[in-house]
Structure formats: structure tokens, C-alpha cells
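One protein chain omitted, others in place.
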């Protein structure tokens, strides 16, 4: 009887089915703040959408890992995610190491995302640019037939960068005007971060107002009311009928 | 009885109905060479697609305006265009002047394109970067209610740059593998340019081989066989379901 | 008795004294929307600050030149400007011509600004990038001893670009949190543009909300509440004590 | 009797004489595909040219290290290389570590290249950008007198990036029209990769057609038939007589 | 009685008081050469200014750690520094590791700089770009309340890059004309490096002439006689009254 190697992650919500879009979040709440509206729109349209947290955010000033995992599950429900997972890497230590790449690549093979959202390398937080660099290695590893890795080889089709704390060179804008309520609720689900005293410019009750202003900023450029911004590093294959 | 001001262009093919996509070509054949495959794909999918030549190419070494307009009509048929027009500005003199902007703006109001393809400003040919700069003014003028201009105000939704003779920073790639035959036939319709002796690096019988190689170059980056490349200068509002 | 050549502009507010900062506005209200908070801060600190409109905005859908000049005067008062002028060039025709450069250079000599704010060349509106290009020529002309131009040669020390409708690469941010009320009042002084029906994405009653969101966007990056963004094209000589 | 420390590499072809140009290849065949024509031209002109593979490509789907080393030797002969070596680092693990930098620096000291070709950091494959970053450290280490490293200090004069799978900002183009036959033979020597079924977009029998199309793409920009593209990150000291 | 953990650095000059500006130097003399004039100006104006060497430069061809620490102390005196420290990391090994980030973050907490100067990532020397990358992690770590780190959390307000051996995209220039004598004396204090035979393009008696020429280069752009150049990666919050 062969033993099945354990999955490299813990499931927080749903089941790890093949996904259409997967968003990598260094810490709980990063995905909601940076790309939540887009993820909700996709889920509402019936797409299988997921979020994978790489760390438990255990070094954050507020909230415990236990509290935060519950907040993640609640937000996943609000957003209509198919799956949300936790990779359990060390908060403050997200960087491109062989072990971390191995774990992330195995996760990619398990949920087989077509589109991958990753943090922007211009973000000041080392866990953010660390996740970006780590994801480049893991994406390559996941598709390598001879990699010493459980699961079938998987090739991600597109990688897009979402906005964290830096001013990015947006190449794509997504209208998130119809999902404002859900988006706000999903962010507010991370109650430990966004209530009480402000701790930093992101961990603050002002988060909704500030990030909504950002959506208006991009929305104005796109001639819609609210938009989220993404950056594609490579030229993007598109269907001209959709332009 | 009020007199109707004459249209600012001559129709070479079809009728000037409202268009979905319009490609601005400094000279006959520029649109086919740079964006032909994409235009054919759109036309085959039922979209109203057009080309507007800004000059008759009368300063080219080969071909006469009469010959070239016939070639344009033939190519339009092959491509399935809804309309093809000729603005009649001076070859070698395409630049951002009030009169030229007025003529182009009136044409934009007449055919009301949603997406506008323009030459890239990095092209070495002054008519190419001149058309780019001219188009920026005309797009603005066309939407101005108080402009001294016939027709209803019209706002173009998207402007994309297509590739001429320069290496561009492509942001969008379009798979043109299924329309290779039609694309080659459309380019070859400009017989006066692409038969006989080679005159320059574009006016040459090698044109198909060289531009197909370019499609393979971009296609390899997009993991398809043949692709055309475009550059969007501003962030592009997209439907995430189409990514 | 020698005749004094007429000044190349009309004064709308104050008197044309030597200025510390001057903002060039293609149309009435552009300066308030793009750089109003910064100008107010400077004026409140006792600096001589001015705005020069290059056109009367006579092609705008709403408002007449008479109405708009009154709105300009009212806004100037709110902002505490030392001077506001009107160059009277043609709306929709702001571009780098010898005559326009001559007029603007003479104006620069008359008010002798140390710092000059100009629109960004990435703006879609031809009057905006036209003003940018025109200003480069006028700045040079103004300092030329042998220029056929009234007034003493004058050299502008710094040129900064302010934000219009495009996403810029901000290099400088200015905290405008303390002047929100005055800024809103100055923009609202342009009542003809910002009341009634929305005409475009700038001529709209939403203007305050959208531009304030923009200030929050930049403010978040600067760790303040509201900020305006500027771009310096050349390296900027700074006093390290002020950093 | 002093013991001589072992050389940090295995020789696959020729002898490790001082080289004029050296190309660093993450895996066997990378150098031929990206810069083969240029290397052949140099070798035909009598220059001492070499390739150093950093790994044996043992994680590739096809071919064994034994087969691939034989293919490398055969290609070296076809190209007229003076030397080809194998550093024996782990495939999939090429990254900037002290041990890897030490080995590469020692190799640089042994073959003393004047010009160094390295993979581009924009390539998606971690071994490619890993080799780029590793080479920056090794180049510095090799010239350090006090480095704990066998051999005489050596300073590489120029570093150029060659093209892998990404669209680069080419600054230099080299005409490879006269060596097409040798180039194709050298690539085809890597038979294990380029015969049989296609495994990925590089490991495919189409490789010659796709890379030749790339040479035509760059050749058209350079007004020649076939060219390879390189990027210099720093300004390049050149002899104006050679321009 | 609780034991106080040892400070992570050795003091070379002065005492580790809270600083206004701190310059991170990979090796002794890097700060003087790249930013010495600016640091002297600040110190002369009464600001608390410091330098922290990350390594002892023990791999340099000339000078011993003992000699170089004495040179550092002497230069500190000339510059009027409040403090100069030595982190004692390995020369040639400055890179972004957890241990190094921990040490640097603790140092940042100890001297609490408002403005931090770091080497430019474009420099060829791995210790220079290594220090840049290391500083990004340490800055984040230093402000983290839950970091396993002695001292109170500290947030650096501004990070500026100073010029090493590469051509940078300067965004800020500082007039150093009034401190030429002190600057030259401070550089010359590093006698072991800048007397005798030239070892490399930086370790050479020509250093003053070459770096003064650089100051003239930037000075000419700033319309002053001598200037030092800095690059800010993010938009900089500035007081408009100081522009």
C-alpha cells in the first residue's frame, strides 16, 4: 500500500479543486485589499477562484493566527471563493528558497490555476517582493516533469501583478463598481486588522476609504466609477473580440 | 434647402457605416502589413471593420494612385472589411496640422469607431509618427461638441498602436494563425509594391516572409504559432472573464 | 515719447508683480484641479503665486468666456493668488507656434516666476500636451537677450509637471491636507463646469469626489491624508536640510 | 610537492586556453540557440571562443547527462569552439550562492574571457535569471586579489546579455547571415532535444524555424537578412572607426 | 537583574545617539566618496549625521581592518559626524540574509535615522547591490513590533540611493561647493586606499580628481559648481516652500 504524501497546505475554505484564478497572498487580507473586487466578479460569474495565503501573518501586531484563519474563512464565503488555503510559511521570511518553492509548486499542481495573481515586486514589504520572486521559481518548477514533486506537471498560463503599497505601472484595469458591497464586506471580515486603533498605513480602520479612493483613481482613468489595477510583465495574448 | 457638406474622404470599398474597429494607415498597405491578421479575424467574426488611408502613397517609387486604390479595394474584399476610405492628405506631409486634424476628426465622426489602430510613434517614417500625433488631436476634436465640424460628436473608446518598422514594447498579442492565407492574399493584393525589384526593406517581394517571421517571433512569446503585436499606451479596461 | 508695447495678456485678478510660482493652465479650472492645493499652501505662506490661463476655454460645452473669467477671478480670490492672467490664445489650438511662444515668453518676462508648473505631456488633450511643448520654447525664449521681445530676460529656475487626466510617474508629493476646504471652494468657483449635467469625465459635478480620491491615492503613498503629485523631468537641486 | 587544486569544471571539448569570448549557458543548447551565430562568426575569424554550461540539464524531460555532453562536444566541433566546459551545478538550482559564485569565478580565472555572454534576467526560467545574477557576483570575485580562489585575478571587460525566451530591449545586433548552415547544424547537434515529440516551446523540432524567424525579425530591423540580438546594460566603450 | 543584549555593532566614532541622516557603507570610504559632501553640509548645519560600515573591507587589496578603522575615525572627525559604526559583516558577503537583516535592523533601531542613504542597486559590486537589497528587508524589520529584535520599533522616513560606480538616474542634486575642502580631506583620510599605486578604478590616487569631475558633471546640470547626485525610488513628500 503506497502512502500518499501530505498536501503542502492546509485548506481554510472549500476544497482544492482545479481553479481558474488563484491569488497568492503573503499574509491574510492582502488578496482582498489588492484584488478582491476582481476575484468577486469572477466568482459571481461562476469561475473557480481561490486564494492561497503563504503565511499566517503571525508577526502582525494585531490578531492571532487562529483569529486570522477564521477571518479568512469568513471572507472566502463572502467572496464566493471555491477554495482558500494556507501554505504555512514563516511570516517575515517569505523569500525565494528551494523549500518554499517546492511547497508552492506542489500547491500549484494541486489546484492548477490558469491565471495567477502575485504581489508586485515594487512593494516595500520584503514578504511581498519575496512572494513575487518565489512565485517565479515555483511556476517554473510546477511545470517540470522531472521535478521531485508530487502531482502532475502544471503550467500557469498568465501571471498578473496586483497592487500593494506602491504606485504601479498599471496595464490592465478591471471595473469593480458592481461588487462594492461584497468587496467592503470581505475586507471588513478581517476585523482584527481593521478595527480599533490604526497600527500602520494598511492596518487601519481607514483601509476601506483609502482603498476605495484608489479604486476611484483607477476608475477615473478607465472612465468607470471604481477599478482595480494590474500589471502584466509580458505581452498578453488576448482575444481581439474582447477588447 | 440646406446643402450637406461633402464627406471629408473618398470611399474605396463598402459604405461608411458605424465601425467597431478602424485602422489608420499613412499609406496603402500599411494596415495590412501591420495589423491585417487581426482585422481579418474581427471581420470573420462579424465585426464592422474598416481602414482609412490618410494619403494615396503618391510619393512611393512604385505604383500610381490609381493602381494603388484598386489594390486597396481588392485587399478590402479579401479581408472582409465593411469600409475602406481615403483621406487624400499629401504623402510625405502627414503631420499634426489643424486642417489635417479637422479632416480626420470629421472622418472619425462619420464612421464612429470604437477601437482605433494607429501607427507607432517610434517608426522612422515621418508619415507614421506624423499620423500618430495627428490622431491624438483628431480623437480629441471629434468628441468636442463645439468643434466647427460636421457630424455628431464621437468618442473613440480605445487607441492601440500597431507595429511598423520599429521594435515596439508589445503589451497585447493577437493570435493570427487561422487567417494566414487571407492575410498573405491581402498583402499580395498590393502587387505594385511587392512584385518585381525590391525598392526598400518594406517595398520588397520578401515582405511576406519577413512579416511572417515577425508573426512567429511574437507567436513564440505567446505560445502560439503566429501573432500580431500591439502596444497600449494607457492602462486598458478589460473584462477579467476574457483574460 | 516712446510708446510702450501692450502687455501680451489680460489681467483677471491682482497685478502682475514678480511671482514665486506660476501655474500655466490651458483652460480655466485646469490649475485648480491639478495643483490647487499646492498653490493655496504657497499663497497662505506668503508666497507670490499666480495662474496664467492660455485660452478662455471658449470651446468647452458649458460656460461662456465671460462667465468663466468671472469664475477665474472668484477662484483666485479664494486661493489667495497674487495675480491671475489670460493669454487669450485659441481654445483647441494650443500648440508650439512662434506667435504663441512669443506671447507666453513675454508673459514670463512680465511676472518672472521662479517655479513654473505646466501640464503633463501624457495628457490626452492636445491643448495640454501642446501647452507643455509651447512652454519649453517660451522658457528658452524668455531668457534670450537678443530675442525680439519686450521686457528684461528672465530665467525660470524650475519646471514641474502637474497631473491632468493621465497616470503620471510622480516624483514629488505635496501634502494638501490643511487646505481641503479652500481647494474645494476654488474648484467649485468654476460653477459652470461643475454643476448640472456631467459632460465628460472632468466636466462633472463628481469632480471634487474624483480628485479628492486622487489626493487620497497619492496621500496614502506619502503617509499623509491628501497629497498632490508632480513630476520633475530633470534632477532637482534641493537643500538637504529640507528633505 | 605542492598539490594543485582541481579545476572547478570538466572540459567537454578543446582545452581551457585564454578565451576572447565566453558564453555562459545554464543548460546544454542555451548558448547555441541564443548566440550561436555570433559565436561561430567569431570562431571563423580566428578568435578563441568558448561555452561554459553551468548544469548538465539533468532535469530536462529528454536526454541524459551522458547523451547531452556528447551533443555538446559535437556542437562545439561544428562551431569551431576553442573550449567547452561543464561546471556541474545542479539543474534547477542555478542561483547566486557563495559556492556557485566561487566555482564560476575560478572558471573565469582559468579561461580569462574578455567578453562574457550571459542569459537575460527577463527570461522566465529561474536558471536563466539565476545565472545572470550569479555571473554578476562571480565577475567581481574573479578580479579580487584577496579572494580565496585559485588562479590569477581576472577582470572581464564586457558583459553582454543574450536573448532567451523573453522579448528584450536589444541594443546590439550581429549579422549571422553567413553562418546559417553551421548555426543550424550546431543546434541540431542537440538531437535529444530537437527531434521526436515537442515537449515545450523550446524543446521542440520547430526550434530552428522559430529561432530563424527571430533572426529575421532582428535582421529586418538591422537591414540584413538574419541577426542575433544582445543587450548591453552599461554604456559600451567602442572604437568609432568600427561604427 | 536582566542582562542587556549587546549592541549589534561596534562604535568607531562618537556615540550612537538618534540620528537625522544615516549612510550605509558596504566598505570603509564608500560613504565619503558617494555622499560625503552632503553629509558634511548636514553636519555643519547641526544635524546628527552618521555612517555605518557593514564590513571592515578586509578583502580589499590594500589596508588592514585595523588601519581602516582608524582612517574611518579620522574621516568621521573631519566630517563632523555624530556617530560612525561598524557592523562587522563579511566583506564580499553582503547580501540579504536573515542574520544580516537582523543585525542591520537592530542597528537602525539603535540610532533611529530619519533619512537613510543606501548604495545603488545598479553598482557592479555585489556588496553594493547586496547592501541595497539587505537594507530593504532591514528597514521593514526594524519597524515590526513583533520582530524578535532588541530596541523600540523604528520607521525610517526616507530612503535615498547614492551613486557608486554606475551611471544613475539622478532625481536629486545637492550643492556641495562650500564643503570641497572638508570633502577632499575626508576622502584622503582613507590614506591606505588613495596613496601609492592605483589598484582599481576606485582604489587610486586619482579618486579626488575623478569624483570631483563627477561633482562638476552634476553641478553643471544643476547650474552650480559642484553637486552630488541621489536617486529616490518612490515619489518624495516635499515641502513646496523648499522647492
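Letters are used for the chains, namely A, B, C, D and E, taken in the order the chains are written, and counting of residues starts over at 1 for each.
The working rule: contacts are C-beta pairs under 8 Å (C-beta built on N, C-alpha and C of every residue); 3 or more make two chains touch, one makes a residue touch a chain.
Because the structure is predicted, anything quoted here is derived from the model rather than measured.
Within the entire complex, contacts from the absent chain reach the displayed chains B, C, D, E.
Touch with the chain omitted from the figure is made, among D:13, D:27, D:41 or D:136, by D:41. Touch with the chain omitted from the figure is made, among B:167, B:184 or B:228, by B:167. Residue-level contact of subunit D with the missing chain is found at 21, 38, 41-42, 45, 47, 115, 158, 160, 170-175, 218, 221-224, 227, 229, 232, 234-243.
Touching residues on subunit C toward the chain that is not drawn are 96, 98, 136-137, 139-141, 143-147, 234-235.
Residue positions on subunit B in contact with the hidden chain: 58-61, 92-93, 95, 124-126, 129, 166-167, 199-200, in rising order.
As a working rule, only the chains that are shown with their structure count from here on.
Counted as hops between touching chains, the shortest connection from subunit B to subunit C is 1. Overlaying subunit B onto subunit D using CA atoms gives a rotation of 180 degrees, to the nearest 5.
In whole angstrom, the spacing between the mean C-alpha positions of subunit A and subunit E is 37. Subunit A and subunit C have centres, each the mean of its CA atoms, that are 41 Å apart.
For subunit E, residues touching at least two other chains, in rising order: 234-235. If each chain is drawn as a node and touching chains are joined, the picture fits none of the line, ring, star or complete shapes.
Every pair of chains in contact is given here: A-B, A-C, A-D, A-E, B-C, B-D, C-E, D-E.
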